[in-house]
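Omission of a single protein chain aside, the complex is shown with its protein chains in their original locations.
And now, subunit A:
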Amino acid sequence: MARSVQEKVIAIIAEQAVLEPSDVTMTSTLEDLGIDSLGLVESIFAIEEAFDISVPFNANDPGSSAFDISSVAAIVAAVEGLVAARAA
């Protein structure tokens, strides 16, 4: 389960960055991958659709949103949390 969340999130981010999934590492930041603010909002939409979850994220203040976007690993962990909360 955990692995498939990671794979799906990486696939979504890779598609947004126009990269191969193998080029997206867990330590990459969105900035490293060339994803701008519009790309971020689109990625979050794709994540919500893929996992049937609602991601708490306000583009005005990404830093203080409950959803951590500081790295790919952080995003994966946050999505895993939201998926687990939905299943609970």
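Here, a residue touches a chain if its C-beta (ideal position, glycine included) is under 8 Å from a C-beta of that chain, and two chains touch if they have at least 3 such contacts; residues count from 1.
By definition in this document, contacts and distances are computed from a predicted model.
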| item | value |
| --- | --- |
| Missing subunit (named according to UniProt) among the choices "Nodulation protein E", "ABC transporter ATP-binding protein", "Fe-S cluster assembly protein SufD" or "Ferrous iron transport protein B" | "Nodulation protein E" |
| Touch criterion as defined above, residue of A:18, A:41 or A:84 at the omitted chain | A:41 |
| Missing-chain contacts mapped onto subunit A | 37-38, 41, 44-45, 54, 57-61 |
